[in-house]
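The structure that follows is given in the form of structure tokens.
For this view, one protein chain was removed and the others were kept in their places.
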Amino acid sequence: MRRFRTTRSPIPTLCICWLLLTLLVALITPILPVASPNTAAPELAWSAPGDGHLLGTDALGRDLFSRILWGSRISLACAAAGAFTALIFGVSWGLLAGGGTARRDNWMMRVVDLLDSVPVVFLVILLASVARGSAWQHAGGGLALFFVVLGIVYWTPMARVVRGETRALARREWAVAATALGTPSSRILWRQILPNLIPTILVTVTLIIPRVLLFEAFLSFLGLGVQAPEVSWGTLARDAFEVLNPVHTAWWMVAFPSIALAVTLLALNILGDALRSDLDPKLRR
Amino acid sequence: MSRLLLKRLGASLVTIWAVFTISFFIIRAAPGGPFDADRDPPPDVKRAIEERYDLDAPLWSQYLDQLQDWMMLDPGPSLRQPDHDVASILAAGLPISLTIGGLALLLGTTVGIFLGLIAALRVGGWLDHLIVVIASVGISLPLYLIAGMLVLAVSFGLGWLPPAGWESVPSLIMPVLCLALAPAAQAARLVRSGLIEMSSEEFARTARAKGISPFRVLFRHCLRPALIPLVATLGPMAAALLTGSLVIEQIFAIPGVGMHFIQGALNRDYPLVLGAVLLYTVLLQLMTLLADLMLLSLDPRLRGDAS
Partner (left out) sequence: MPGRGHKPMIAAESGQTMNFRTIVIWISFGITASILALLWRAPLPGRADLVIGNGTDPGSLHPHRATGNPEGRIIRAIHEGLVLLDPETLDPMPGCAQSWQISADARRYQFQIQHGLRWSDGTPLDADDFVRSWLDLIDPIQGAPYGDLLESVTGARQWRNGTGMREQVKIQALDSTWLEIEFDHPVPWFLYLCAQTPLQPVHPDSDGRAGPGIATNGPWMLTRWSLRDRIRIETNPEYRGPSRPTLKSIDFLAAESANTQLNIFAAGLSDWTVRVPAAAIPILRSDPIWSPRWRADPYLGISFYRLNLERPPLDDPAVRRALSLSIDRQQLCRDVLGGDPEPAYGFVPWPSPAIERQQQKLIDRGIPSALTSGLPGYRAMVAIGSEYNGLRGVIPAHQVASEDWPRLGYDPRGARELLSEAGWRVPGSTEGREIPTLEILHPSGSTSSLVAQWLQLAWKRELGLDSTIQTLEWRSFLDVQRAVDYDISRSNWIADYPDPATFLTLFTSDSPNSRTGWSDSQYDQSVALALAEADPELRMQLWQRAEKILLERGPVLPLWSMTSGNLVSEDVTGFFANPLDQHDLRAIGRKSR
């Protein structure tokens, strides 16, 4: 393993700091002295940022600051769900496809193609209604199933990347030599090729997470995302869109959630790029 | 080459069939039906409606019927808009979606390649950082927020362009710009890293040692191989464009195919959704095929590999 090396530029460091801060805040939000995200005061609806409400209030007079903090928890959980399935399913699928015979590779990648073409919106509708009334729901499982959907959608890009790399690596001299020496192919895959893939996997995960978060926001836009009273950055983005019109511009409703979302995703994207150039010796200069 | 094409075509057909089958059953498993409303007709009348659309037949026989209809490319009328045939609905929307999507892809990749080239020329410089950040901003916010803000700024702040509608060339500009953001960002990043990778190769060093200007080296020698990863992602990129167009078509009131897909899904307009899914799959397959062909011509070594 190569040692992680910070680049000369301070930007990736800043990104890491921001992401760690977000993570920390999300984790400790319940013990922070902020208002509950669901304390409504309808008479204070649409108050601009100021006394009492640092970042203003929304349509029910709820504190936007606390909603952003609480929203970060569910958004990060979505991200974690996406990253988790990508790491488990995506990596193993890609590895098995790329390291196998041309035939196996072919059908496994066909399955990936297939999954990419199936209308996800229906899966979301379907799972939401399956979740309802079942034991899932009472354990807060509506949300859990939502995470499953995000996971299902976002392991395929990882599988594609890993498969491509695996195929390239499997043709390297050392892999060919190991095969010739009679090392079982599964051993080559998991013990020799996988460690070499870690940089790629890491980069792909940082790039998949922003897509998961954007997808969550997209589902919220369609009314299929995280449901009230739960709050996520996706639902906040949706609320922001509601006021983006020439009549009612409650700018704080747009500005602050956008900043939170954009800075976090930007940090992830930039970090992903920086990681890639850092971990790939050819990109170092 | 033609054998390869035939093989690919066969595989595509199998994929399309599988997508059709899976989608059909997922769609039909979703709760609620196309004729549900606040008010229900009496049961007898409801049965009559379902009979009219064959929705009362066993699911497998409906599946076979639909499969046959689609093979004849005649899926019949839409359930929510029974005054129109699904085929003509999709045929009306397709050119519009293709225009917007094609323009966005063209604009996005062109701008992206250009930005990537500049960034690679100035690796580590402030221009490079700026481009990397700009390229990422476009994919760091939900498209609907970007579109909403753009409309407020351009249509109402500046009063330059119509905020929505499908009437004239100006009404094309904002949707295309919004849709082009993601391909531009992706292209810029891929081209930048591809160029940096290439420029550390021996041939590039040799060329620079011979006194050829860095720009010329990058542009004439490195760009072509650096485009390979970009071309390889054209398929998924086009697919992402389609997802983006769902939002863009809704916000800019553009009568493309994306709206039919979402509204069809929400209204349980079964034949329309299946049509949209099939169209989407075919397009995706075509884009992947096209990307593969371009890859072959860009990278001849893949030829022996593929066949």
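We just call them A and B in the order they show up, numbering each chain from 1.
Heads up, the rule we're going with is that contacts are C-beta pairs under 8 Å (C-beta built on N, C-alpha and C of every residue); 3 or more make two chains touch, one makes a residue touch a chain.
Predicted, not measured: the structure shown is a model, and the values here were computed from it.
Contact with the chain not shown here comes from a single listed residue; of B:Phe25, B:Phe156 or B:Phe215, that residue is B:Phe156. Among A:Leu123, A:Val161, A:Ile209 or A:Leu271, only A:Val161 touches the chain left out of the display. When you scan B:Met198, B:Leu218 or B:Leu241 for touch with the missing chain, the hit is B:Met198. Within the complete assembly, B:Leu106 is the residue of B:Leu59, B:Leu106 or B:Ala153 that touches the hidden chain.
Although one chain is hidden here, its contacts on chain A can still be listed: residues 38-40, 42-43, 45-46, 59-61, 125, 128-129, 132-133, 137, 142, 161, 164-165, 167-169, 172, 223-224, 227-229, 239, 241-248, 250.
Although one chain is not shown, part of chain B still touches it, namely residues 30-33, 35-46, 48-49, 52, 80-84, 89, 92-93, 95-96, 98-99, 102-103, 106, 148, 151, 155-156, 162-167, 169, 198, 201, 203, 221, 224-225, 228-229, 232-233, 250-256, 259-260, 263, 266-268, 290, 293-295, 297-302.
Here is the rule we go by: only the chains that are shown with their structure count from here on.
Computed from the mean C-alpha positions, the centre of chain A lies at a distance of 21 Å from the centre of chain B. Interface residues of chain B, counted against chain A in their complex, comprise 11, 14-15, 18-19, 22-23, 26-27, 29-31, 123-124, 129, 132-133, 136-137, 139-145, 148-149, 151-152, 156, 189, 193, 196-197, 199-200, 236, 239, 243, 247, 261-262, 265-266, 273, 277, 280-281, 284-285, 288. Across the interface of their complex, chain B is touched by residues 8-9, 11, 106, 110, 113-114, 116-119, 121-123, 125-126, 129, 157, 160, 210, 214, 217-218, 221-222, 234, 237, 240-241, 244-246, 249, 254, 258, 261-263, 265-266, 269-270, 273, 276-277, 280, 282-283, 285 of chain A.
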